[in-house]
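All protein chains but one are shown in place.
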Amino acid sequence: MDRSELHRLLRSFLREDIGHGDLSSESLFTRGEEGSARLVARDPLVAAGVESVAGEVFRLQNPEIQTSGAVADGSMVAAGDSLLTVSGSVVDLLKAERVALNLLQRLCGIATLTAQFVEKTKLYPVRITDTRKTTPGLRMLEKYAVRAGGGYNHRFNLSDGVLIKDNHIAACGSLTKAVEILRENIPHTIRIEVETDTLDQVRECLNCGADIIMLDNMDLESMKQAVALIDGRALIEASGGVNLETVAAIAATGVDIISIGALTHSAPSCDIGMDWQT
Amino acid sequence: MDRSELHRLLRSFLREDIGHGDLSSESLFTRGEEGSARLVARDPLVAAGVESVAGEVFRLQNPEIQTSGAVADGSMVAAGDSLLTVSGSVVDLLKAERVALNLLQRLCGIATLTAQFVEKTKLYPVRITDTRKTTPGLRMLEKYAVRAGGGYNHRFNLSDGVLIKDNHIAACGSLTKAVEILRENIPHTIRIEVETDTLDQVRECLNCGADIIMLDNMDLESMKQAVALIDGRALIEASGGVNLETVAAIAATGVDIISIGALTHSAPSCDIGMDWQT
Amino acid sequence: MDRSELHRLLRSFLREDIGHGDLSSESLFTRGEEGSARLVARDPLVAAGVESVAGEVFRLQNPEIQTSGAVADGSMVAAGDSLLTVSGSVVDLLKAERVALNLLQRLCGIATLTAQFVEKTKLYPVRITDTRKTTPGLRMLEKYAVRAGGGYNHRFNLSDGVLIKDNHIAACGSLTKAVEILRENIPHTIRIEVETDTLDQVRECLNCGADIIMLDNMDLESMKQAVALIDGRALIEASGGVNLETVAAIAATGVDIISIGALTHSAPSCDIGMDWQT
Amino acid sequence: MDRSELHRLLRSFLREDIGHGDLSSESLFTRGEEGSARLVARDPLVAAGVESVAGEVFRLQNPEIQTSGAVADGSMVAAGDSLLTVSGSVVDLLKAERVALNLLQRLCGIATLTAQFVEKTKLYPVRITDTRKTTPGLRMLEKYAVRAGGGYNHRFNLSDGVLIKDNHIAACGSLTKAVEILRENIPHTIRIEVETDTLDQVRECLNCGADIIMLDNMDLESMKQAVALIDGRALIEASGGVNLETVAAIAATGVDIISIGALTHSAPSCDIGMDWQT
Amino acid sequence: MDRSELHRLLRSFLREDIGHGDLSSESLFTRGEEGSARLVARDPLVAAGVESVAGEVFRLQNPEIQTSGAVADGSMVAAGDSLLTVSGSVVDLLKAERVALNLLQRLCGIATLTAQFVEKTKLYPVRITDTRKTTPGLRMLEKYAVRAGGGYNHRFNLSDGVLIKDNHIAACGSLTKAVEILRENIPHTIRIEVETDTLDQVRECLNCGADIIMLDNMDLESMKQAVALIDGRALIEASGGVNLETVAAIAATGVDIISIGALTHSAPSCDIGMDWQT
Partner (left out) sequence: MDRSELHRLLRSFLREDIGHGDLSSESLFTRGEEGSARLVARDPLVAAGVESVAGEVFRLQNPEIQTSGAVADGSMVAAGDSLLTVSGSVVDLLKAERVALNLLQRLCGIATLTAQFVEKTKLYPVRITDTRKTTPGLRMLEKYAVRAGGGYNHRFNLSDGVLIKDNHIAACGSLTKAVEILRENIPHTIRIEVETDTLDQVRECLNCGADIIMLDNMDLESMKQAVALIDGRALIEASGGVNLETVAAIAATGVDIISIGALTHSAPSCDIGMDWQT
């Protein structure tokens, strides 16, 4: 994650939640009052964004706020464990609290769900990846959380990866034609991926040299045939409606990558509280 | 929702997903190619943000894109039904698709969950409200979706509502003192709300004239006693760990408002696809 | 006031006045030259924004500029008294000077005028408030100055308060209908205010449970009758053409709030200079 | 005024006043409702920013709002006269109303005061100009209003004009040295102005070839002597505490320019209302 | 190029050149005056950004400006030929002229130089690409111009491509280790490129499976050996001090890609004027 871009995002989030000021805390606390609090996991979770995101939120609100005891992103945390201790101006701790928690609960949720998918497939040499189905405005943060949970990232956006879909193929006349046009237009640093529904399309991909073949919503049997057919000549990505029940069987077919929109659009929020220390 | 603020948000979301351009579609389609597609519900859902958000995303990407057949926000939609038809430049439809769907799936998810809570409590004169536990950057949109689902909004941020919590009380010496200070500082247009854990605190609220009394994580019996005690002299808000199983019993205690963080932090994303028309 | 929002504003003001650089001072001073100056009141005034705004302007221009001797916002200052001492890079002191003074003269002007209205009404339990008639772009700062002068704030903007006016009533068919619709739509944390011209409208407000009744441009006799009629069942706000001559008589009618647009749109600018120390 | 910069300003002002939406009007009006209103002068005034600023505010809020009957900027308007008629969506007219009026009242106030100074000096070939004592954020608009009132603009900011002051002179060792350094550093398109307190300084200015000599807070007799001394060899600007009582006598001394901070920091706001048409 | 990002850039360029308004043209032309002008090549050139950039500049300044007769990007244009005709408000044509020309001259310069490199290598199946040595702020535009000139783009920035350099290798202990770490961290959609100075490094790249091997500043003989060694197992990119004299010989070695910083950092600006039509 780039710090400058991160700061730009976090500042806009603080402005959204604080507005022109905190009516309650600015009235009830004197400016100099200091305190300390811990961000505590109420559920077991995999940490993501503890120091790197939540810590930054507090420091952006007030550069004099100190953080300590941060759990490393990616580590497993038991219910009741402290993730981070923050100390400094009480008013600023309260002003930053909600944004820090809202982000942390979401990012830990994503890392935790990702880790569950990774655990289910640990016997196979397969990569669990995200998709572009992220929360608008939070893509950089959510993709970071996927990595913290042991997953991998797919392309970041439309300008740094290509994926040829049905209507692209229809527009060009054929899958082969679409691959050729793209190869003639995109940077050589980027691989060409094609979404396929049938084994015939998989064969066409192999013939025209697609770098990555996505098996979109195929049944397990078709996946196995596709893997055999491709036989190492392209990366193979399984996609479409993958869940914790089906993921191991998909991994067992021999695909290289399983991309899962649910990692970011359906991860349950983790319960994390902020406990003041007396 | 204010249109100018909405446009500012949607433009930043489009930039996040498109980057410096769509490598695939800009290469594979000619500039003038036109097409038409429908946004279709794969699950039953309550609509939110159809024309007002998703439609705007497409129009911001290209002002010449036309929308039609929009389902009204707040209406119930069956699986398979079309939410919106969009027509125009294929490249721009594809560039806007993911942002439009990511937003719409989230907003319909929130509206749908809200409607379930509303349905569970329909026998009681109670208001289901959101909290500040929204996705950073999406508060205006998510609070709109809560209203679309039949719910109500709580304060928007720290500057347009007050909520006196434990540490505010500790800082002031007493709940009464905190209420007095706030009443002396905030606009007369805003009500004072106090978070209470005990009936003693509820009594103190009544004595010092708090406008809204939040019963925080109280059991049903305590809630009933609190309602009897307050007897119409303040608005009563129940809060804390409410779910679809418990909400009806809470409503039955006679509280006026039930605020539920899960509406925005844990609503499952709805499955909505974009089907091209041939 | 929120610091992040404040910084955003002040940075744009500095850019407006400095442009791409200070042709005079950047040419005439060496980069390291240091100096010290005092912001001095030329007229008696009530201070507002001394350290919190003017001090921040200097620090944003150069974080190494030191401030000292700041008069507390809200205190009365005699002509010739120093408000703030600033020390550091001469070039940066000169670059920030005009923005700091332009803001300070305006904010002290508002605080001073507010204090005069407060003084005129000190015998009555009445609140002097501002309106939305503020300088575009400066609302947060000007409302802060009203508080520094002993006044109170009305709603901040259209999204954190409601005021039902003539054309709202006309659109709904009746005042009662408008109140009912709003009560069904707005957060429970916000009070409903209605603008009234006649005692009949005041009666209708009481019947439908408006929280705040604005008496708009009523004569003193009508105000007294309205106060008697309302009898504590709603907050009463007098508004319309209030000035230093009329405010005491209005306060004497027993209204709770007097809102005065002139506090922000017509406060005379205070004369404040920057005197260099040798 | 540049339109792109104007739009940027006006959008930020609309956001400040509207926040995330208009709670009252968005609830009480249906989206399609249309209406018409006139902006009416309650006092006699000189118009500034009618179509160019207030009209733009309405159009930015909703491009479909129509304006008509705009009084030309710079023209004199009697109390009761209409300045502008606006027609379109009632909700958007109400959302834009306050920003439009707040700006228009201030700009007409500046134009009106400027016109009074111009009127007082109409017998003399003198130019009434503004200063940098403008409202932060509004400089482009306020300087436009000065021109609408028949005045002229001084430098816009620190980067497009130079003014050598006391501490510049002290830093360089002498006035002559300061002029020489600046002449060697600034674009040839910009004149060099020096602030003088004494006739000796005026003489030094003439010797070193200053282009503009500011007579700062000089008495009338000294001004006359300075004018005689300079004798057309430099432009002469009188400055410092000028008011409507003193301006004619100052003009009579023969100075070329009279710069007046009060034009922008102390112009009384004009009373302008928005009357709905039935 | 994405239109929304393009507009953001062009608006900031217009603001830079126009400031708060055009002192000359706003004074000398009446608002309604219309005219027409042609952008004319004074030198032979390859067109880039004609309608897509220069045309947009004019339309952003004033949406009513019409363009016609645009030469297609990528086409060769003779000295004296018209690139684009623009018609509309004279004031706005003059305000947009300099920004449009400054951009167009630079973009055509890049396309023209690129086309020269392409021409020199037309006998070989090699791709001429740009680098990250672009003008800060103009990368999207300059990379577009490279494509218009018949070249290809390398990675856009640090987040959409990887290039392992000396100090990366030193930090990891070995080239192989660096490749392994990166393969374990980056999206599968992105190829891994390694910068090599020696044939030993080339061999190590082949062993660890680098996707792209950059031959950095190698002599022609070493390049030939490297090409033979690699033998199709990786893409080969030649880089370092390539010029119009050396490029053909480099292409003849059999490399796949030649990346040339000079395309964007040293392309001579084309001479293009704006001729008014009478």
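As written, the chains take the letters A, B, C, D and E, and residue 1 is the first residue of each chain.
By our rule, contacts are C-beta pairs under 8 Å (C-beta built on N, C-alpha and C of every residue); 3 or more make two chains touch, one makes a residue touch a chain.
Everything numeric here is computed off the predicted structure, so don't read it as measured data.
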item: Missing chain: touched chains present in the view; value: A, C, D, E
item: Per the touch definition above, residue among D:Arg38, D:Lys120, D:Lys133 or D:Arg155 touching the missing chain; value: D:Arg155
item: Absent-chain contact - pick from E:Ile186, E:Leu199 or E:Leu229; value: E:Ile186
item: Which residue of E:Phe58, E:Phe117 or E:Phe156 touches the chain not shown here; value: E:Phe156
item: Sites on subunit C contacted by the missing partner chain, in the whole complex; value: 11, 14-15, 18-22, 60-62, 95
item: Touching residues on subunit A - with respect to the absent chain; value: 1-5, 139-140, 143, 156, 160
item: In subunit E, positions touching the absent partner; value: 9, 12-13, 16-25, 27-29, 33, 35, 90, 94-95, 98-99, 101-103, 105-106, 132-139, 156-168, 171-172, 178, 181-182, 185-186, 190, 265-266, 268-269, 276
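Here is the rule we use: only the chains that are shown with their structure count from here on.
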item: Intersection of the contact lists for subunit D and subunit E; value: B
item: Selected pair, out of B-C, D-E or C-D, that shares over half of its residue contact pairs with B-E; value: D-E
item: Mean-CA-position distance for subunit E and subunit A (Å); value: 32
item: Distance from the mean Cα position of subunit B to that of subunit A, given in whole angstrom; value: 23
item: Sites on subunit D at which at least two other chains make contact; value: 18-22, 95, 139, 156, 160
item: Topology of the chain contact graph, where touching chains are joined (line, ring, star, complete, other); value: other
